[in-house]
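Excluded from the complex is one protein chain; the other protein chains are retained at their positions.
Chain nomenclature is as follows: A and B, assigned in order of appearance, with residue numbering initiated at 1 for each chain independently.
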Amino acid sequence: MSMTLGRRKGRPARPRTGNRARSKENRAAGLFLLPAFVGFAVFYLYPTGRGIWISLTDWNLLSDPKYVGADNYVEVAEDPLFWNALKVTAYFVFITLGVQVGVALLLAAIMVRLTGSVVVRALLLVPWLVPNVTIGLIWLWMLDANLGFVNHLMGKTGSDTHGFFASPDEALLSVSAVNIWAGTGYVALLLYAGMLQIPGELYESASLDGAGEIRMFFTITLPLLRPILALVMVVSVIGSFQIFDTIAVTTKGGPVDATRVAYYYIYQEAFTHFRMGYAAAMALCLVVVLGGLTYLQMRLLRASTSDLA
Amino acid sequence: MSRPVIRRSLRSPAVRMSAVVAGVVLVAAGCGSGGSSGGGGGGSVKLKYSLWDDNQLPQYKKCAEAFHAKNPKITVEVTQTAWAQYWQNLTTQVVSGTAPDVFTNSVLYFPQFQKNNQILDLTSYIRRDAVDLQQYQANLADVWTRDGKRYGLPKDWGTMGVAYNKEMAQRARLTPQALDAWNWNPVDGGDFGRAVAAMTVDENGRTGLEPGFDKNKVKTYGLAIAYEGGAVGQDSWGPFAVSNGFQYVDRNPFGTKYNYTDPRLTQTLDWFAGLIRKGYMPAYDKQSTVGADGLLQSGKAAMTIAGSWMAKTYTADGKVAFAGMPTGPTGRKTPINGLSDAVYANGRHKEEAWQWVKFLASTECQDIVAGEAVVFPAITTSSARAEAAQQAAGRDMRIFTQPVATPGETFVLPVTDQGDRILDIVQSAVDRVWLGQTDAKSALGQANSDVNALLKK
Partner (left out) sequence: MSTSIQARPTTRATPAKPAAGASERRSSRRKFSLGRVLAWLVLGVSLLITLFPFYWMLRTALTDGNHLYSDSTSLWPENFTFANFKRVLGLASDEESRAAGGSGADLDFLLYTRNSIVYTTAIVVGQTLSCAMAGYALARLRFRGREFAFAVVVGALMVPPIFTLLPNFVMVKDLGMLNSFAGMVAPTLLMTPFTVFFLRQFFMSIPREIEEAAMLDGAGHWRIFWRVVLPMSKGPILTIALTTAVWAWKDYLWPLLVGNEPDNRVLTTGIGVFLQQSPNARPDWTGLMAASTLSVVPMLILLVVFGRRIVNGLDFTGLK
């Protein structure tokens, strides 16, 4: 899939002809867009409208919805658990992303230097291919306070045992560590592919100038990798905001709300307590928060387009 | 109930369009929908029945076979889901309209199903088929009524006791007689508190009563309880608090005000939290997934609070015996908790479902249940059989049956609306006490007002 032809930016060509060609192109576009549009209209647009309506009602799915105006939003604003959920989520995303991208960068840089082995990369990728439910189970077992391998190992080395998922202080970090473990290989591979794009001559001339590995990493690799890094970050942030499966299997939001992230809280209100209106209101508030965040990230992405080429 | 919603939304154009898409999808997916439990042709009916106790799965499968033999046209499929997920699953299924035709019901969740008209009022069926309500253990049947309507027939009951490791008790010089006559109070713990300390042993072999006991290196905990006791603490703080004079609600069933700020409760919780602090109970934040049961069986704990339905499991290897609950300041108390079977109101085979419920609550099935010697069936004659079967298997169940025969020794768990949300709120507050983050009084103050605000709604 090498495409070294032409350097023109992918701007749609301007047909020389007038209205007829234009309307033909309009029609073609309509056809091309139809399936995706149907999917969008039915499963994004309509549910968005309906979600807003649900958020204005008191509804348990069993009886008819009752219109309550902005009551749910007032409750959201006053609900310490909602704010706690946002805080916990933010903390989780921050830690997960920070460590994951850091470690992935290191691994990618090492692989570029040492080996292009498909086997090594495939092995690093294994956790990413496994469902989070299975991963949650494996780690719930590995980190069990009495029977878990990690505690056995710590016991052998004479250190104190840990509750991990059972401890309010360690639970979120444990969930975070599990997700880092599961996702780092994938991120490393994406970054590795990005690093391969950086022309080798840059390194050669830099090393002639006497630059060391670490300096080259910070002066060449990192700046030139920024567009890819930004994209990977966007994808990872979206992904880690949706943390649900691991928590559903391991901590169920506990202990004492320590891991009750936004997704899990909304899920509980909607499908454990069947407070659809309240859950929808919280979801909408989350959209607003996430929207702001994504906007910032997009700005970041744009700021970084001019680095290479 | 939910019908008008469906009809209204089907009229909207977007939904109709999505129906078209759905048709396409259906073809694309290639495999069609699975469909739910099919009535189908030939007049044969398949009923779904769900329960949570894996220990009782075999006997109910036997009941299902016996029922099928009597009613060849009805097949019952029994599924088991662990307690922790059972209610989550069931509520989701109820909302989706795919709940099992018959399910085991608990007093904690009964009101919310009843309130939303999701379980069938059985009054007319009971009258029609002349089911004798006197055959059941006293008080068990009437828990399932509200406003004169009856929503279930009792199937079994259980009381609580203290399971202890026989060898460890002996080492602590505690005889079974002494254990049976023990007392407890929230100030110094009484005999029970001393027993807990005496059975706690650190890695140097010192017991909790000896000077120099190292609470950070405990080998065997004197007591392990289920920390997730929800709103009632059935197998943990509940019986102790009640024996201290605590009452959960202003009236039962369907009380309107909880008393979680009652000092007789907070004292009790603080006493338990003290056990954790002293190293006599495992730290909350170092819980294993295997829970109190695993701790007892692996010798990491000497005692736990357990229900009569667990006797068979606990005593299987002969290391564990049971003692009655200790006598508190206002006497010896154990919750008596019965289950019932409920019929899903939107099921397709209500008559057949009723036949199955009736069978479950009959001597025929309850005698089968009795034979397995796991629980006490609700019918008194079957219950006597169960005790005999337990005796035959070498298990002395008197500590579980005696409170039932003695006036004032049993109490019924609170039945109120909003049970699921109350559970979350109280559990959160009690968790903070277990963690030592705060004392019971301040933890439960907010919880109590939240709970009572919910009930006012």
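Following the convention adopted for this analysis, contacts are C-beta pairs under 8 Å (C-beta built on N, C-alpha and C of every residue); 3 or more make two chains touch, one makes a residue touch a chain.
Being a predicted model, the structure only gives us computed values, none of them experimental.
Novice: May I ask which residue of B:Q297, B:S340, B:T416 or B:N448 touches the chain that does not appear here?
Specialist: B:Q297
Novice: Pick from A:P127, A:P168 or A:G253: which residue touches the chain that isn't shown?
Specialist: A:P127
Novice: Suppose we count only contacts with the excluded chain; which residues of chain A make the list?
Specialist: Missing-chain contacts on chain A: residues 1-15, 22, 25-26, 28-33, 35-40, 43-44, 46-48, 50-51, 54, 61, 103, 106-107, 110-116, 118-134, 137-139, 141-142, 147, 149, 152-153, 155-156, 181, 185-186, 189-190, 193-200, 203-204, 207, 213, 227-228, 231-232, 235, 238, 241-242, 244-245, 248-249, 262-263, 266-267, 270-271, 276, 279-280, 283-284, 286-287, 290-291, 294-295, 298-299, 301-302, 305, 308-309.
Novice: For chain B, which residues touch the unseen chain?
Specialist: Residues in contact with the chain left out: 5-6, 9-10, 15, 18-19, 21-22, 25-26, 28-36, 52-55, 57-58, 61, 79-86, 89, 92-93, 95-98, 289-291, 293-294, 297-298, 310, 313.
The working rule: only the chains that are shown with their structure count from here on.
Novice: So the centre of each chain is just the mean of its C-alpha atoms; given that, what is the distance between chain A and chain B in Å?
Specialist: Here chain A and chain B have centroids separated by 39 Å.
Novice: Would you tell me which residues of chain B are touching chain A in their complex?
Specialist: For this pair, the touching residues of chain B are 1-2, 4-5, 14-15, 17-18, 21, 88, 91-92, 94-95, 116-118, 283-290, 294-295, 298, 300, 420-421, 428, 431-432, 435, 437.
Novice: Residues of chain A touching chain B in their complex?
Specialist: Checking each residue of chain A against chain B gives 38-39, 41-43, 45-46, 60-65, 140-141, 144-147, 161-163, 166-170, 254-257, 271-274.
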